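Every protein chain of the complex appears in place save one, which is left out.
For clarity, chains are labelled A, B, C and D in written order, and residue numbers in each chain start from 1.
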């Protein structure tokens, strides 16, 4: 089996050494605390997530094909009073656990209280809502923090109006940085195509990041596979369990996403131009591919679990066989030795001239017979 | 593994200490005794549930945008002779095991005998029925009684006519208290919007309470996970089993609910104004989310079951290894000692000058060889 | 755990004592012997079931709103020559293994040979067939024979024409007795509403009887659960297996029933008046509920199987631990005793003044160390 | 448990004695070698099956309502030059591994090369193809060879034109014999109704034969069930495995058959008269029933597998308990005996007057205590 494993595996071993159990985001990690709003009127401004360490921050990208203005950390007033100069405006908001500030902005742009509740209720499934005045999309963002070797997840919501795209995030992150750089560089289509294309580009980036996480998972799985094939320790099963749990969470993010993006492409959504749909179709394909990977990994994890069980059974069998072989050989021998340790007065063998030789012949004969039986039964 | 577990878990440990097995509502808990009506004509007034300790009680909320009249424990006559003054009337009935009183009310408001049977047959699936004169909805209500640390379930039925909403409950409870308070306060939409909105608000509250129960389940699961990772005792598996059984019941409540609420939103139901449908769509999303949580928890429970099995196998292997190592080392040693306890007359070794030293060398040599084999086989 | 189990369970224990294995109807019990008709022309009159002990018997109920004539054990001729006096006629036939008699009746009423074959082929799935002249419905009837503590199943077929309802049964039974009594009493709707309503009432009774069987199953499951929680003996798993097998049969009866009743309600069947459909919708709901219970019980049985396995594993671990602890403590002690049973001539310890005390110190010291290790490893 | 099993089982035991493992048709048995045609142009005349021992043979039935001509082993020329005298012609061909002869016939009747490929590619799923000139149907035929106690499978293809039905078989067999006899007898509908009815009769016979096989399976399952309940030997699990594998093959035959027959009934196929569809609907029901049996048996096999596992676990537990009880009782006793076998000089007990009695009291006391503990733990 050595050759098999050696031949194939050249993946970096760092992963398992640097404690992939860091992946842990807990069973309840993605669910939030929806119960907080129980019995309250709809549209109550209550953040239901666990992430509360990000300062509230608003960034603005105001651009047209030839111009770009980038402002960081602007005030709510500035957002509300954006000049209507024909530019495309992208407002990125971080730290939505400051629920009252989110409410202020939503009220200013006439976002319905139910939509606002959805922005703040971060335990929800990805969703899409096409209202009269705006298009609302909420997704789960997954990132692999390669420094901490850890998966992060957060909800990101998009509100697209005619001249404005607002994105709401739970915490600061660099997922959108590549898109920002494409805006800054001004090359390619991105500055020419308007806000529906920007929405596409951001959603595409979110989906692309799923693959980063999934490929890490694939690497870890390959490494676990190798370990189990050779040894199979309890730790490997713990790892499998952890990956499985994380995949359950990713599944919750990616299956409804499919439906959301499919609606984005198929429904006659006013704010998405026919032209942009071509690109959204491409994101759709990527989403299907991500789903496919998740399901395939689940299959692998389940198969690896079976493999682990077979390794463990095999080990137990080895151990029991060893014990049995040893016991079965020595038990009769020890018995014979015991017999000739008796203190009766008239044991004829004791006086035999070759008594001791006879004794050893008996022992060796016994051992030979037992070993013969084992050979016959193919236990040795 | 210590670090892993320590790092993450800061959930209150009370849960498992205060006996979560209290959750127990039995395998048949939600099914009722439908067989009671076997062979009877349709519309027989027979309560099929197990809860018979609640006194019969009728409460009335009569309100308009500016007025509110609240009356407790009114008589059936008062209900039947409600003044038709343009007010919205909500009649809440508790203790439906008084089947004949329910019949009296149903007859007075011309509720069809089959509907009445559905109100009293509490083992049924959630359902909706849009008749010519009224809209009928039946749901399962789940509550977490945080004093007794226990889940309660009951059937709640709604009959909505043009100027009346009647709710039928099996026992007294505070699930609707938050809605009552919103009515009393008179703030927000609730007094302005009419009875279809009140129906929405009550259904929303029922669904919201599912999350309270589910989040408790999530907390318990996280704690069981930690316990299994460290130790894995039979009690943990019993707990897993109990949670699984409860989830089976919750599943029975929440999957058909989805269909019910979807009909409420989509079908052209006369008594639900288009305006209110927006809110019902929101409850629909919450129902999907509850289903999602239930299925996810089922997945977790199944994975945790596998993890438990692997912990148990591992323990058995440890135990067997210990036994085997001890046995295999000492069995040959004991045999040798037995050999030199024989009473033959001419055992040359007995007379050797260094016989005893030779004996110990034999023992130690044997032990060293066996240990060497164990080391080689990586069993120690 | 005591408290948990004691608190909840107050179900009669008789069930398991009175040998619920009586439930047994065999793996092939419901399939019949369809192969008997292999290669024969369609419409061959061959009964494919196993029940052949019921004498052939025909009963007649001839009724209108105000009159009722009940005749037992009438001849085939009487059936064929029924007077056409505007009365509703219900002919109930028992003992269809008298295939040639069934053929005679079918021929007289121009029932198609393929329908006749379906009446006699009792291993089939429930089905519905709306022909030009009559409506054909075949169901599975389940009864719980509470005397013998046993489930009985049989096929019952309905042929509904304009002025006649014929029911075909495999054996005598009291399932329809309640309906007969309602006909005799003449109260309620049943005598006024005609034969489609009678069909409904009979089908409803059949479905109602499913719940009697299912509730027995629920009781047995609760008892098995308790037994497994405490002890977990092989017999409990055998019981689980038996219940599972019976549920597989019930499933075969109830899933296609759903489709049959749904067609009865939805298709524009000439002989079912719109008015009666309301009632059939109610039976449909009950069927769904029965399906729901079956699936839920299957879930429970599977979970209880897992629980049983965990109980068994736990027991094996206990046994092995006990063996290991005993062995590991005594093996070294026995070895030491063996060592000092040797017969070498110059063993210095033998002459020591406190040799015997030294020997015991050695034994006790050894035992203390081993016990210490067990304590440390938390095995005791 | 004795009573339970005795009471029910009266099935012939011959089955398992006469080696049901004969059932074996191999994992690849039904797949054939489709790879043989890889890269070849469509319509290459290559037989992909394993059965090559049947001589090529053509039989002709030429009939009308009043006449019947039966010819065996006719030449290809005769087939091609059939007189067009208004008779219905059924040509049955056996031994299709003579691919070039099949090609000759297909070319003569203008059967498309792709259809010819389908006739020869016997590893395919059942299929139907309605072309302009003919209707093509391919099925899997299952037979139970009761002499060899063995299942046989083969592909049978039907080509129906206006005045001709050609059937292609892999080997000689008596499945169609009953239909031939009905043709010969000339009673009933078969000679009057034409070739679409003949097609129905043959397909019906094929489906009927499924039940013969499935009922044998049911008998074997019942017997295995009984054996496992009592003993549970490895051989029983091997049998279960073999049945499962055969069912996998049958499943492959019967699921697509459903679709094929459904198309035969529903699509507006020119060559099937409306009148005949009634009969095809009946075959459809039988197909559903066969599917149902297959799925039910799969369920049973899986449940029986679990039962077997529980029997095996139980046995292992019994064995381990016996070992443990024996060991735990004797280990301390043997230790004590060993202690008093030491050769120290001053062992006070040795000189005691009642030393030997004291020794036995010690042994008996020890044994009593150990047995007491076992009793308390309910291990004995």
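Keep in mind that, in the parts below, contacts are C-beta pairs under 8 Å (C-beta built on N, C-alpha and C of every residue); 3 or more make two chains touch, one makes a residue touch a chain.
Nothing here was measured: the structure is a model prediction, and the numbers come from that model.
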Which of A:76, A:152 or A:229 contacts the chain that the document leaves out: A:229
Residues of chain D in contact with the chain not shown: 19, 21, 24, 26-28, 31, 33-35, 37-42, 114, 117-118, 123-125, 127, 234-235, 237-238, 241, 244-245, 248, 252, 305, 308-309, 312, 315-316, 319-320, 322-323, 326-327, 330-331, 333-334, 337-338, 340-343, 347, 349-351, 353, 355-356, 359, 363
Touching residues on chain A - with respect to the absent chain: 1, 4, 7-8, 177-179, 182, 188-190, 201, 204-205, 208-209, 211-212, 214-215, 218-219, 221-222, 225, 229, 278-279, 282, 285-286, 288-289, 292-293, 296, 299-300, 303, 306-307, 310-311, 313-314, 316-317, 320-321, 323-324, 327-328, 331-332, 334-335, 338-339, 341-348, 379
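Here, only the chains that are shown with their structure count from here on.
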Chains in simultaneous contact with chain A and chain D: none
Copies chain B and chain A - interface residue numbers shared by over half, same or different: different
For chain C placed onto chain D, the superposition rotation in degrees, Cα atoms, nearest 5: 70
Between chain B and chain A, distance of the C-alpha-averaged centres to the nearest whole Å: 26
Where chain A and chain C are represented by their mean Cα positions, the distance between them in whole Å: 42
Residues of chain C whose C-beta touches two or more other chains: 316, 320, 323, 327, 331, 334, 338, 341-343, 347
Chain contact graph, described as a line, ring, star, complete graph or other shape: line
